[in-house]
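Apart from one protein chain that is not included, each protein chain of the complex appears where it belongs.
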Amino acid sequence: MSSVWGNNIKISLFGESHGKGIGIIIDGLPAGFRLNLEEIAFEMQRRSPGKNNTSTPRKEKDSFEIISGFFEGKTTGTPLCCMILNHDTKSDDYEKTRYYMRPGHADYTGYMKYKGCNDFRGGGHFSGRLTAPIVFAGAIAKQFLKEKEIYIGSHVLDIFGIKDKAFDETTLSPDMFNALAQKEYSVLDDISSEMMKNAILDAKKEADSVGGIIETAIINVPAGIGSPFFDSVESRLAGMMFSIPAVKGLEFGTGFDMAHMKGSEANDQFTISGGKVQTKTNHNGGIQGGITNGMPIIFKTAFKPTPSIGKKQQSFDIKDMKETELEIQGRHDPCIVFRAVPVTEAGAALVILDILLEKDEL
Amino acid sequence: MSSVWGNNIKISLFGESHGKGIGIIIDGLPAGFRLNLEEIAFEMQRRSPGKNNTSTPRKEKDSFEIISGFFEGKTTGTPLCCMILNHDTKSDDYEKTRYYMRPGHADYTGYMKYKGCNDFRGGGHFSGRLTAPIVFAGAIAKQFLKEKEIYIGSHVLDIFGIKDKAFDETTLSPDMFNALAQKEYSVLDDISSEMMKNAILDAKKEADSVGGIIETAIINVPAGIGSPFFDSVESRLAGMMFSIPAVKGLEFGTGFDMAHMKGSEANDQFTISGGKVQTKTNHNGGIQGGITNGMPIIFKTAFKPTPSIGKKQQSFDIKDMKETELEIQGRHDPCIVFRAVPVTEAGAALVILDILLEKDEL
Amino acid sequence: MSSVWGNNIKISLFGESHGKGIGIIIDGLPAGFRLNLEEIAFEMQRRSPGKNNTSTPRKEKDSFEIISGFFEGKTTGTPLCCMILNHDTKSDDYEKTRYYMRPGHADYTGYMKYKGCNDFRGGGHFSGRLTAPIVFAGAIAKQFLKEKEIYIGSHVLDIFGIKDKAFDETTLSPDMFNALAQKEYSVLDDISSEMMKNAILDAKKEADSVGGIIETAIINVPAGIGSPFFDSVESRLAGMMFSIPAVKGLEFGTGFDMAHMKGSEANDQFTISGGKVQTKTNHNGGIQGGITNGMPIIFKTAFKPTPSIGKKQQSFDIKDMKETELEIQGRHDPCIVFRAVPVTEAGAALVILDILLEKDEL
Partner (left out) sequence: MSSVWGNNIKISLFGESHGKGIGIIIDGLPAGFRLNLEEIAFEMQRRSPGKNNTSTPRKEKDSFEIISGFFEGKTTGTPLCCMILNHDTKSDDYEKTRYYMRPGHADYTGYMKYKGCNDFRGGGHFSGRLTAPIVFAGAIAKQFLKEKEIYIGSHVLDIFGIKDKAFDETTLSPDMFNALAQKEYSVLDDISSEMMKNAILDAKKEADSVGGIIETAIINVPAGIGSPFFDSVESRLAGMMFSIPAVKGLEFGTGFDMAHMKGSEANDQFTISGGKVQTKTNHNGGIQGGITNGMPIIFKTAFKPTPSIGKKQQSFDIKDMKETELEIQGRHDPCIVFRAVPVTEAGAALVILDILLEKDEL
């Protein structure tokens, strides 16, 4: 445990990469909300593999079926279950390497936790494929947030050291987020985008992979949401982001670089314009004391390179407890960072929705 | 909400900086465990202010009283409540600036969340002082972990750009952690330590403050604990670390730098020596797929500079909604990073204990 | 909310009576446990309707499909999802009475809670059909408990005032429970059974329904499980039992009759025989201070008569807010008490398993 998450909504995740299917239940959604299924499908397609030659050739349409909690086009208020059946699974690929613990994967840790009884095929429950239901749930959360004019957008800030320009907080807008989402590669600067693509293809040629950094922004969140101590907005977002496979770092606002600043610089000083409280800078990424201050929430998530590579690696066979060399055949994904963009947005949307559904007066 | 945390133990935090007291309840501790009160007092003294001229002169003995759940020297298994009364409070300092929202603090966000009704004095419930009960609870968690030969140690890796050497994973040991904890400044390299101290005193002279980075290691955690998806060890530690006031960044293992690595480098390859599985490198910080792999758990937390500074800052009066300049008088803490060291350890100890108390067979 | 339940296992329930399907996720099951699918099917068949002329003619095979968390015949330790598709649904029956609020049903309360947006067909999410996934999950829990030699059995103690003899605590055994489960009507005394059946058929003839009382026993639960205050074994069982549609009363041991006893009589006095602590009587139903004492756990659940009746009733149309008479056509279930027997057992099994999975030492 636990595949269950949330305070005011509860999501329950299930499934394995090569089993019958994967899915999610969302409980606690307000009743009577009309869902836009096309928008959900669009978000899922952003995440899905096989779109181009920089991602895994596994072709999953990720067609979802809503089983419950949805009636006459609207949420019912009862648990909404979404099922995504598995199709393009080649389980035989995995059988022969059953006891080979792939470096960088959860093979060994999963084996230890589940005493060798978990479905190991394609990573099983640890597969990145489990992010598809998260994107589904996040797409719904995004629609709720849109009602409150809250928008979430992301771009890939860094692939293997190749950097996009950072978000300029004064230009963040729903249109800009939408444009980024429509791009084949969610990058602000098209030259960076091309260079990133080449870096990925280079890695692919070597049967290797690369990592990267995603920058995410959430705009129009009202001041005053989130809670000290353990439900700080940072804690909630962090708990979600570090659930996403391959995330190894997270920072809010200026983040690690704040360690090199003085208080007089890091303190975001206030201005009032048009009766509205703002800060001149946003080093704190829209969050003070764990609570939103009305400025854009900004955070960066660091993704390690995809562990699935074709290059020869040193590993071991857990049955015989013998070292062995491993050359993984088949489909690899030289970079999952672009596909992870809608996942970080989905996670963020779920967190913000969950917090907004906290009632603070009777 | 929420001041309540935990799956298998539950901790409940309460109190305000200038109210009657602060404290914590810990529920779910195994019964019959003999507590070493001196060790608890030692941990609390590590965190307490007023020890030297690089921290706030507020003198709080932080003497704790155990109210319940402790009988004849041992835990009873029922909720253990600890109370820490407040003494050295000068509330008058704060009254005159009641409606002045200090930059970098939770004054404004707290005001918005609690509609101006929270105890604003000294930051109230947002005060760093609330970390004292966390250290109390963590000191107990550490004692439980010690029974399993699990140890946690930290050092300040960076203050305002002045760096300590990083942990060498081959030399981590309980003795080393103990030596670090005994030092006035928890730094491996004494020359760095002296430079850091000077940087803090320089900031103090300017009525300013500095931030820094703490590196924490946990050794001897068995392989196979933690859970996909939402209770990954990273998610749990992150949720706790981002609860600590002033933390703005977190990375596990090689963290953000993994974004610049190739998979063939980032994948920690396995070796077997003496029948024991290990990895040659530990870029993943002891965690794969959210589950421990038996290697040291390593993470770094970035702290922003203390927002309490004496320098003139631009702020506003929330009653009149007018901009104003603010010069905060009185006691400042030019750097809380050293005092935060036992807090990160306490948080980590609570997380690991909570996970270890998950039962995985009937 | 909430369709999510449990501390150490989490179950998540979803679905509507006339939607695509219903189901459940169980998270936190120990890995590597071999499931007996026939036993699960047997439990589900005990609950299923259409078996004889005393229950609803809706014929649902309740064939379940395990989607995840089950691999090579054993639990994987990851979330186990079970799906039960709906087949024999005649939704047209319901459309014409959409705005007619049936007395005794959740039509009106569901309409108010969900603003008229819930799937009203056949009771939707409120349908007794939702107990099928509970029985599925409980059947798995029962198998785990059997490993610890813990057994659960029930019989119908009372139908419309016709009483079975009560459990004799000295004769409770797995064989006896099994024999009860195998019977078409789970009643100890066959003469009572016949009279109960006739009472049901009488009600059916009048297009009416009857209620009853189930007595449940759990044997071999070790002394010392459960927790004060809010997780008393009684609280946990009560929370579950009152989730079951139609349950309106619950008592442990001698229950309501203890209000008429003196302390000297109600206190179960101790004896020691063969080094084993027992009580001479079991008025407290195996639970003292919310914790088990090793004696059989005994409780009784009162079920109101099925609200679905054919008789003319006074109701109202919520669209027009006008009173109206209502004669519900179609399939009625003159008594659901017998079908509820495996549901109470399933609920009890889930509660006991959840409590047993609490870890009380490191």
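By written order: A, B and C. Residues from 1 in each chain.
Note that in this section a residue touches a chain if its C-beta (ideal position, glycine included) is under 8 Å from a C-beta of that chain, and two chains touch if they have at least 3 such contacts.
It should be emphasised that the depicted structure is a prediction, and the values quoted were computed from it without experimental measurement.
Per the touch definition above, the residue from C:M44, C:A132, C:M195 or C:A238 contacting the chain not shown is C:A238.
Note on the undisplayed chain: of the listed residues C:G19, C:G153 or C:G253, the one touching it is C:G253. Seen across the whole complex, the unshown chain contacts subunit A at 8, 30-31, 77-78, 144, 147-148, 228, 353, 356-362. Within subunit B, the residues in touch with the undisplayed chain are 1-4, 8-10, 12-16, 19-23, 25, 27-28, 31-32, 65-69, 71-72, 74-81, 83, 113-119, 124-125. Contact between subunit C and the unshown chain involves residues 1-5, 7, 13, 101-106, 108-113, 123, 125-126, 130, 158-161, 203, 206, 208-213, 223-232, 234-243, 245, 247-256, 258-272, 275, 277, 279-280, 283-285, 287-294, 302-309, 311, 313-316, 321-323, 358, 360.
The rule is simple: only the chains that are shown with their structure count from here on.
Geometrically, the chain at the heart of the complex, using CA-atom means, is A. Averaged Cα coordinates give subunit A a centre that lies 39 Å from the centre of subunit C. Here the spacing of subunit B and subunit C, counted between their Cα centres, is 46 Å. Residues of subunit A found to touch two or more other chains are 1-4, 13, 113, 125.
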